[in-house]
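See structure below.
The complex appears here without one of its protein chains, the remainder shown in place.
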Amino acid sequence: MREAQRVALYYVLPSLVFVLLFSIYPIFESFRLSLYRMILTLPWLGQKFVGWENYRDLLTDPVAMKSLLTTLLFVAVTAPVEVLLGLFMALVLNESFRGRALLRAVVLVPWAIPTVVSSQMWRFIFNDRYGLVNFFLFGDATHLYVAPLAEPYLALIAIMVADVWKTSSFAALIILAGLQTIPDELYEAASIDGATLWQQLRHITLPLLKPALLLALLFRTIDALRVFDLVFVMTQGGPADATNVLQFYGYKKTFAEGMIGYGSTISVVVFFAALLLSLLYIRLLGARVLERPGR
Amino acid sequence: MRQNALQPVWWVLIGGFSLVPYLWFVLTSWKSPAQVTAIPPEIVPEFHWGFYLSALRDYGLLRYMRNSAIVASLTTLISIAIGSFAAYSLTRFRLSWTRIYLMLLLAISMFPQIAIAGPVWRILNTLGWLNTYQGIVAAYIALSLPLAVWILATFFKELPYEVEEAAMIDGCTRAQALWKVVLPLAAPGLFTASILVFIHVWNEFFFALLILTNPALQTLPVGIALFPGEYTMPWGEIAAASTIATLPLIALTLIFQRRIVRGLSAGAVKG
Partner (left out) sequence: MAITVLVFFVLFSCSFVFAETEIRFVTWKSQFPKVWDEAIRAFEAEHPGLKIVREIGPHSSTEFHDLVTQKLKNRDPEMDVFFMDVIWPAEFAAAGWALPLDRFFPAGEREKFLSAPILADTYRGQIYGVPVFIDAGMLYYRKDLLARYGFSPPRTWPELVAQAKAVLAKAKDPQLTGFSGQFKQYEGLICNMMEYILSNGGSLWDDDGLRGALHRPEAIEAVQFVRDRIIGEISHRGVLAYQEPESLALFAQGRAVFHRNWPYAWEIANDPQRSRVVGKVGMAVLPAFPGGKSVSTLGGWQLGISRFSRKPDLAWKFVSFMTSPEMQKRIALYAGRAPARRALYRDPDVLKKRPEFESQFETFVHAVPRPRTPVYVPLSNVMQRFFSSAIALRDSNIESLARLASRDMDRVLDLLREGVRP
């Protein structure tokens, strides 16, 4: 047992070094900074320990609260939509047909494009004059063209569309993997019993797919809570602050305004939001992967 | 489920959803400069190759792609190697802390990268590793380890312990057993993890922007993000660059999609 302890530790050690240095230390550093007031551009104010003051300020900061709501709305819409769309794609892609390999590759295209590039692409597509969306909806009638990125409500939807496009295929991939573990015999037996496609979906596929669906939802939720690139490229938080998600607000505070303490506070809050939601999912998921291998 | 008559409709819908926005960008890359911002948009391009020429020649696209390929491959190799050892250890030993370590990895993968970026920058600065391949790769390894270890762990967990035990009884050391028995068996998992890590790293923008300011080392996302000038938006060049830059990844997914999917289903989401 002693020996096992040692070997186990040796094997984990290299990963631990990287993780400690480049993840854990920075996280604790962020947490520490969130307890200070530190404004880079006003160095004479010094680094003052303020305890939980930044957290209290955050609760009374209307911009931060609106931003939290925007973020939660973003998560609440995109994560389920992506999982549903992913489910649909996975169901179709699970059938065997000629050209399936090609379609599977096509579906992965959005996922393979760097987010910075796809954000620029969507910004171009949503342009109010030369964008594809308007052309598709209104053709040559340019006087009808709308400006999705200029209207507070549409802008958030535009960001959501870009996110759904980019990441649904990732959800599809996970769900597809889950689908392939469902034995064909179940369906065969069901169709012999005269079950319709819908009944098969409801009574066989969905229940057996629950872990995969939850896993996809977990990954998408964590990722959506931290949405940044899309806002950074497409809207810079506007118009009327309608797309100012928490992570972007935190970035502005830390990197642009030099309010290190307050910016770190926002990051810590985003982290705990993600942690809470994931614990919830893991509970639902049953945390199978964490079980020790049977011997 | 059985085939149904609507299938072809779904194929077109799914394919269109995934491809049309991208194809629009591809068409844009062949337009002439005045055509790009034409109102209303013109669909058929004039097949003007100037944007490709200027993306490749004036904007140094190939250099960015080479850097991305180097950084992503190195990161993938090292983090899969390190990750395999960790995942093996975490799934093979009945120890109290292995579970905690896995949870820890999951938790740190939730932390906003923007908050980590500052301290990481300072560490790399201390090491003198800013603007080096090893600097960005080190940061990326840390970023991708949780993903790698989690996926690998789900694979290793499924592998029967007996084969390995047999090998050790036959005189293999544990390291040899890992190398000769476990890794080959887990090949689909290694492969999946590699692809996921590779794409994850290939797409990463924020760290690269801060760490790599030397244009000779900058990666593709940073490179393309640097295309816009202060008052100009070179849509044509961005479209051309995106078209070229995405081709290798499309090829990669086209060739390996079967493996990616099979790899995932072999472990990650077994109910």
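Brief remarks follow.
Letters A and B mark the chains in the order given here, with residues in each chain numbered from 1 onward.
The definition used in the following text is that contacts are C-beta pairs under 8 Å (C-beta built on N, C-alpha and C of every residue); 3 or more make two chains touch, one makes a residue touch a chain.
Computed from a prediction, not measured in an experiment: that's the story for all the values here.
Shown chains touched by the missing chain in the whole complex: A, B.
Screening B:Trp121, B:Tyr161 or B:Phe191 against the full complex identifies B:Trp121 as the residue touching the chain left out.
Looking at chain B, the residues touching the absent chain are 33-34, 37-39, 58, 118, 121-122, 125, 130-131, 209-210, 213-215, 218, 225-226, 228-233. Remark: the residues of chain A touching the chain excluded from display are 39-46, 63, 127-130, 141-143, 145-147, 149-152, 155, 235-241, 244, 252, 255-259.
Note that only the chains that are shown with their structure count from here on.
Contact residues of chain A toward chain B in the complex are 4-5, 7-12, 14-16, 18-19, 21-27, 29-30, 88-89, 91-95, 97, 99, 101-118, 120-122, 124-125, 129-132, 134-135, 139-140, 142, 145, 165, 169, 173-174, 176-181, 187, 191, 197, 200-201, 205, 208-212, 215, 222, 226, 228-229, 233, 247, 250-251, 254-255, 260, 263-264, 267-268, 270-271, 274-275, 278, 288-293, 295.
The part of chain B that touches chain A in the complex is made up of residues 1-4, 7, 10-11, 14-15, 17-19, 21-22, 24-25, 28, 36-41, 82-83, 85-86, 88-95, 98-99, 101-116, 118-120, 123, 138-139, 141-143, 145-146, 149-150, 153-154, 156-157, 161, 174, 199, 202-203, 205-206, 220-221, 224-225, 235, 238-239, 241-242, 245-246, 249-250, 252-254, 257-258, 260-262, 264-265, 268-271.
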